[in-house]
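The other protein chains are all here in position, but one chain of the complex has been omitted.
Right after this comes subunit A.
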Amino acid sequence: MLISRKWLSQYMDISDLSIEEIADRVTSAGFEVENVYKLSQGTNLVIGHVEECYDHPNSDHLHCTKVNIGSEIVPIVCGAPNVAAGQNVIVALPGAKLPGGEIKEGVIRGEASNGMICSLLELGVDPHTLSEEQKAGIEELPADAPVGDHDPLGYLGLDDEVLDISLTPNRSDCMSAFNMAVETGAILDRPVTLPDYAHAADGGKPTQLHVASETKICPHFMGKVIGKITIKESPKWMKELLSASGVHSINNVVDISNIVMLETGHPMHFYDKDAIKDQEITVKDGFDTDYTALDGVTYHLEPQDAVITNQGKPIGIAGIMGGDDSKILDTTSGLIIECANFNHVAIRNTSRRLNLNTDASIRYQKGIEPLSCQKAMDRAVQLLKEYADADEIEETVEYGSDGYRPKTVTCTLADLNGRLGTDFTFEEVCDVFKRLRFEPEANGDQIICHIPSYRTDIEGKADLSEEVIRLLGYDRLPSTLPLMEMTEGKLNPKQRMIRQTREIFTAQGLQDCITYTLVSTEKKDNAILGIKDPIELSIPISEERRWIRTSILPSLLDVVAYNHAHSIKDVNVFELSDVSATCGACTHLAFVLSGSLQSTRWLDYDVPADFYTAKGIVEEWLDRIGINARMVSYVVNKKDTEHFHPYRSAEIHVGKKCVGLLGQIHPKYAKTTDTKDVIMAEIDFDALFDVKKSKIKFKPVSKYQSVSRDISFVIKRTVPAEDIIREIRKNGKLNKENIIRDVEIFDVYEKAPLPPTVKSVALSILFQAENRTLKDQEVNDVFDQIVAALEKKFQIELRK
């Protein structure tokens, strides 16, 4: 929304306020001024008359001039190609401050020059509003320009200052200059007088005009015939206001339709009366045809678009743009005025689909206030009479109605102060409502507000409280803390476990990551431990962002590939995130190891990114979140050998449930993800959260000596270590007490000279009793019992 000082000055006295002051106050009341600019800039200017002009003796492009500035004749050297004797021009005198710098008295190549003849560009005028000639040379003023006048910018109407205001969606009523003026007056607390145009369109001769609507999109349509008008130049004030609003002046009639739209916020359309056959206009939908609009572009109309028709043929796209056939020409002698309301959603949809935004469509999309049809009609007729010699005016015809019902909102002072936490007085509050033209009425402790038709945003007390605080100022809002009963601040158990998990993983050397939820089809297809039935966006952002992921790993592998591509070798990352599918959302944890997890090269210290490092990370994590190691097993991976190396990966089982996959990436998948031999895991976090965890309970540390025995044997290579340990633990009973405290594998050997079918395993078993020191014989008995069991179950051969 652009509104200038001249616009506002028509309705109120703001001569004592700088534009910046106005901008600040308007902004702090909820109308954010994004930019303040002047139409032109320059001090110490005067209108001069070029008395003499000749070529500069020492230059091939400069001219020497003698310019009469009223009080004297001054010599000026000028470089503009179009300067000539007899012109009236704008002169910047020595000391003048222009956007390009300060003008000084001087000598240019031997010739005195006491000023500068200016172009509008040099005076800071927006180049978009200038012609090529204006941009190329000095500005030539009319022959009757007042020579010696010290306000050439005022003479040209370029002395205006403009506020560029960003309106919030609830205040699109202020796209009307009248409403913006009332608002500004309320904010600045000064009286506002708007033009009196009520009933200007009343009456008129009987008419043949018939208007109708055959679509719900148009509930209200007003039409009026103006039998006679004169097309001419617009008055200066109108041209100036249009220019301050960034609208080009065309002729008085077209300008009136534009100025009325700017004033009332209601777009209207003027048709050349002779182009409308049978004086009939109907709004219809249901078209499926091409239509060429005023801008010369052909648009395809679809059945849901509202179209203005005459004798069944389109003459305009309703609320957006008229047609070329019926537009106002210099030869136009009579008008038909269209002033209608259209459904804002329908206009928005059509405007979006056609990618066609006009001043009209922007206003219709935001919603038009119910009474503005009549207001626009009245104001247009008033201006046409005054500036276009309107005559033979016929009566207004109307289809439908404005549907307006006056609205009141009642509140008490306590309502307002109670919501805000303030202690404003009754008088202060009523004054705010008066300024806003809510016509407050006191009734006991109640204040009844009569809401103006254009304030469709005001529905209840809450809205009134906002009006009060924004006009009385947020600097009067106290600062307190809620006074309420004590509540416990806390995380829920899952949130706690998520935090703990992040802590455990970072402590083990992994970086916490966040990657995007939306992934490509390829990533969706490569989900690891993915949940069933992935969800696709109905309109994807791009191929890369088409699916909601069901697994984190494909995204995390991207992170690894990115870092590798940037010469970062050791990339160890994890992510904890929700994944979603048709059945709902669940939380996953994924991690990837590559290079080394820890290393200090000069010390040959290296914790490689291999299967066992990854497994150790998982073991430590499960232990710390309270999942008993005895419930956990690592089983040969049968679930996913497409992404995992089939012989270097495992399913992680807790109880009987598979909760995750862990292992080296399959070389084939590694190729497609630009990663080498990385180790990766994806784990169902929710499954682990659901496992019942035991409470920490202190058990006295045994005071008695423990005894360690080593055992070394040859066993079939296919027997997993876990089975061996389980068998040992099972056979540790002495009487009724299991005296095995720990079993630790300290060597596994699989190379020559052993045959390829077997391996040698060495273990250390720690024995200890609860309540006494074990005797040698007791330990030996249990040890023999273990050996016997291993021999029986696995046919081990003891190594001596």
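Basically, a contact is a pair of C-beta atoms (placed from the backbone, for glycine too) under 8 Å apart; a residue touches a chain by one contact, two chains touch by 3 or more; residues count from 1.
In this section, contacts and distances are computed from a predicted model.
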item: Hidden subunit of the complex - UniProt protein name among "Extracellular solute-binding protein", "ABC transporter permease subunit", "Cell shape determination protein CcmA" or "Phenylalanine--tRNA ligase alpha subunit"; value: "Phenylalanine--tRNA ligase alpha subunit"
item: Selected residue (touches chain absent from view) among A:G203, A:G460 or A:G655; value: A:G460
item: Contact with the hidden chain (one of A:P142, A:G403 or A:G489); value: A:G489
item: From A:S580, A:T641, A:S702 or A:Q785, residue that would touch the chain that is not displayed; value: A:S580
item: Selected from A:D278, A:D512 or A:E770 as touching the chain missing from the view; value: A:D512
item: Residues belonging to subunit A that touch the chain removed from view; value: 27-30, 32, 168-172, 344-345, 348, 365-367, 418-422, 460-463, 465-466, 469-470, 474-475, 477-492, 495, 499, 502, 505-518, 535-539, 541, 545, 548, 559, 562-563, 566, 568, 571-574, 578, 580, 584-585, 598, 600, 602-603, 605
